[in-house]
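So that we are looking at the same thing, I have put the structure below in structure tokens.
All protein chains but one are shown in place.
Let's turn to chain A:
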Amino acid sequence: MLELRGIVKNFGDRRALNDVSFAVRSGRITGFVGGNGAGKTTAMRVILGVLRPDAGAVTLDGQPLTPAVRSGFGYMPEERGLYPKMKVAEQIEYLGRLHGMAAADARRATTELLEQLDLADRADATVESLSLGNQQRAQIAAALVHDPGVLVLDEPFSGLDPMAVDTVLAVLKRFADKGARVLFSSHQLDIVERLCDDLVVIAGGEVRAAGSRDELRAAHTRNRYELHTSKSTEWLHSEPSLTVLELDGGRAVFETDEPAAAQEALRRASTTGPVLRFGPLHPSLADIFKEVVR
């Protein structure tokens, strides 16, 4: 388990991180969500040791991080960068060797990764000659080449088409299944929702919510129901135990503290005509995010 405890980081007078604590568990993919300037990149740089925190500590399985431990981390910074004039495979191999791999191991791992990321045919092309999407894949390969036990990816999906997203997702899942701790940030909440097991929401340099996706969802689920019928649902307004939140012809969203009252509404709806859809309404990640950050 990778754990941040009480991390504080100031830039001059500005406090970028204030008492940030959360954990990235082994074998799970943790999504790191927050608005621009919320402190995601700073927190990631602290994990990687690129920035030194003013207070707090990062530990891996209870041990403090040393450069030796960190050399087994994989990092994909938000600002993408590889040497433009170096060949793709050569560059990934070079980074692998900087991480301490033997030359032959680095070469083999590079070949395998480029295959998995559908980039094998561009192995000998210079990075600057690649399309943006392919540069992104090369960047991901650069973070994974040394088979890291901790993966920190800053916006790994931005700039990828849907097919590339699936390719990268599959590769990340494979790493998590092997027991790696994977932390990634994204603005694309739908991807985070689909991919991650755990979630950390950060705003203004402070952690606003952290936990498994399902727990968070349950915690933010109010007793809301969605009812969709083919007829008008105007009559819901006259039900005393229900609060109608949205109403648009046959579709309505209401809140009630009494599950029985919701079932009663369903029964009544079925007498007026066919019910197309009925059920408790789970908040989307976007809803939770907006609520938590507010």
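The working rule: a residue touches a chain if its C-beta (ideal position, glycine included) is under 8 Å from a C-beta of that chain, and two chains touch if they have at least 3 such contacts; residues count from 1.
Quick note on the criterion: contacts and distances are computed from a predicted model.
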| item | value |
| --- | --- |
| Chain not displayed: protein name in its UniProt record ("ABC transporter permease", "Alpha/beta hydrolase", "3-oxoacid CoA-transferase subunit B" or "Carbon-monoxide dehydrogenase small subunit") | "ABC transporter permease" |
| Which of A:S21, A:S71 or A:S270 contacts the chain that the document leaves out | A:S71 |
| Per the touch definition above, residue among A:R28, A:R45 or A:R181 touching the missing chain | A:R45 |
| Which of A:L2, A:A16 or A:L95 contacts the chain that the document leaves out | A:L95 |
| Residues belonging to chain A that touch the chain removed from view | 45, 48-52, 67-68, 70-73, 75-77, 79-86, 94-95, 97-101, 105, 109, 142-143, 146-147 |
